[in-house]
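Take a look at the structure below.
All protein chains but one are shown in place.
Which chain is which? They are A and B, in the order written, and residues in each are numbered from 1.
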Amino acid sequence: MRLKLFIWRQKNATDKGHMEKYQVDDVLEDMSFLEMLDVLNEKLILEGKEPVAFDHDCREGICGACSLTINGIPHGHEKATTTCQLHMRKFKDGDSIYIEPFRAKAFPVIKDLVVDRSAFERIMQAGGFISINTGNAIEANALPISKKNADLAMDAAQCIGCGACVAACPNGAAMLFVSAKVSQFALLPQGQPERKRRVLSMVGQMEKEGFGACTNFYECEAACPKQIPVRFIAMMNRDYLCSRVTEPVEA
Amino acid sequence: MILINYLKSTILSKFVMAVTGVILVLFVIGHCVGNLQVFLGKDAFNSYAYFLQERLGELLLIIRLGLIVAVVFHIITSVRLKFLNLGAKPTKYQVKNYVKARLTSRTMIWTGIMIFAFLTYHILHFTMGVVHPEDYNKTDYYVTNAVSVEKVDNSTLKDTEGSDECCAKGTATTAKESLIKYKGSMYKVEGDEPILSERHDAYAMVISGFQKPLVSILYIIGVIILGFHLNHAIQSAFQTLGYNNPKYFPKIIVGSTIISILLVICYISIPISILLGLVGGRL
Partner (left out) sequence: MILDSKIPSGPLKDKWDKHKFEMKLINAANKRKYKAIVVGTGLAGASAAASLAELGYVVEAFTYNDSPRRAHSIAAQGGINAAKNYPNDGDSIWRLFYDTVKGGDFRAREGNVYRLAQVSNNIIDQCVAQGVPFAREYGGLLDNRSFGGAQVSRTFYARGQTGQQLLLGAYSALSRAIGKKQVTMYNRKEMLDIVIIDSKARGIVTRDLINGKIESFWADAVILATGGYGNVFFLSTNAQACNVTASYRAYKKGALFANPCYTQIHPTCIPLSGEHQSKLTLMSESLRNDGRIWVPKNKGDKRKPNEIPEEERDYYLERKYPSFGNLAPRDISSRSAKEVCDEGRGVSATGFGVYLDFADSINRLGKKVIEERYGNLFEMYERIVGEDPYKTPMMIYPASHYTMGGLWVDYNLMSTIPGLHILGEANFSDHGANRLGASALMQGLADGYFVIPYTIGDYFARNKFDKVNIDHPEFKKTESEVIEKTNKLLSIKGKKTPTMFHRELGEVMWEFCGMGRNEAGLKKALELVPKIREEFWQNLTITGEGNDLNISLEKAGRVADFLEFAEVLLWDALERDESCGAHFREEHQYPDGEAKRDDEHFAHVAAWEYRGVGNKPVRHIEPLEFENVQLAVRSYK
């Protein structure tokens, strides 16, 4: 397979950045997208050029590190697939592929295709947990949880924190990510004591980080490699409004 | 300032968008039902208009104020959110493909602005009579003590229309009622004297307004844009207000489309019928 790649190159956070064109000729259809970039990088290093920097780690679709916008869609056009699990057989010989970083104000570019997603960390630190010290737990089966809720919480908990939702959202909103986190705990009895405080502080932090507002485009749901549904956003909206009204002190 | 404090929170802002949106959608539906009465004829339409304008009294003021507040907040919030959203995505993709976002959802702010422009014109035209005052300044005289009315096929009675005398007296069928003919209709009135009143001739205003093709086309375009806006807006309000149930939400999305299409059809049926001469042709 021969491909024309247009890749965003940016020296560092302050550089303006530009698209650069590369020709790769020996692409096999069994390669994953990142392996195709590996091939390009090996070639670049041997030519004495700097390889394209991109985030990746587990390469089995679970760590959430990989983060490319491929032809205008985060993680590429294949449904429910991370970039590392996207294979070149989904492309055709002679294709032009545009590879850009995840874009959002809250995800500044560090270099080339690597972006800074630490905003997600701060949102989690603001309330993405159940306050329980080690050793403090009650017997696991002392608290029955309906299978339905446990399954739904699991649906939400599948989020890999890759940020594709933000990258896909024309508004750069992080609602899907935050709502998945908020809903996971809101659905479980363990999460109830801090439920209101949690949603208020996580949403508060989300807004401080400069993410946009939800306009119900549902692009996030379409881009999510774990297919987390937007109903969690609705759930969080409800939780947030109730908490705003009933919680006297803003966390 | 307390009033716009909510703008600090995107979710509260969206809540305001949804609630004001719901108010406006309800108005649009009500307005539509009201307007459709144009098909019932002049008297029905004008008495509906009379009911709105005169009978509601202070309530009308409250409704209008409410709608104005809703519109104002809807606009302020949307503009603020738009700027926030533009700021949250400072660099655009060189190539962008959408998967789920539809044209309707992506163009809300633009359809919104167009609707606002259209609305302004529409109010100036039909509510305030500032543009095309000739449409607006029409008076309808009508019989207030009519018991029943029927079309007159041929009558020996002299039509009083246009004469100072106002009405021709007919023969009373009973002691308490009498027949009179007025503007081509036969009225059965209480007593032997018809009582005549004046009211705004909204019917004539609509007919003469829409008989101008340009006005009609503008209106049709405006309504279609409104339909675009509502198509996304209605289901979006459910989502924002926290109702998204996997069983019913797909139906809400379909319902949202159906309602917006129905509204468009109903609204544009009026100017189309008028242009085709199906309504008000006799005027």
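Rule of thumb we're sticking to: a residue touches a chain if its C-beta (ideal position, glycine included) is under 8 Å from a C-beta of that chain, and two chains touch if they have at least 3 such contacts.
Quick caveat, the model's predicted, so the values are computed rather than measured.
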Shown chains that the omitted chain touches within the full complex: A
Contact residue for the chain not shown (choose from A:59, A:77 or A:197): A:59
Subunit A residues that touch the omitted chain in the full complex: 12, 28-32, 34-36, 38-39, 41-42, 44-46, 48-51, 53, 55-60, 62-65, 81, 85, 87, 89, 110-111, 114, 116-118, 120-121, 124-141, 143-147, 150-151, 153-154, 157-158, 160-161, 184-185, 188, 190-191
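Simple rule for what comes next: only the chains that are shown with their structure count from here on.
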Rounded Å distance, subunit A centre to subunit B centre (Cα mean): 45
Sites on subunit A touched by subunit B in the complex: 6, 8, 19, 69, 71-73, 77, 98, 100, 103-106, 168-173, 203, 207, 210-219, 221-223, 229-231, 233-241, 244
Residues of subunit B touching subunit A in the complex: 8-15, 81, 84-85, 87-101, 105-106, 108, 232, 235-236, 238-246, 249
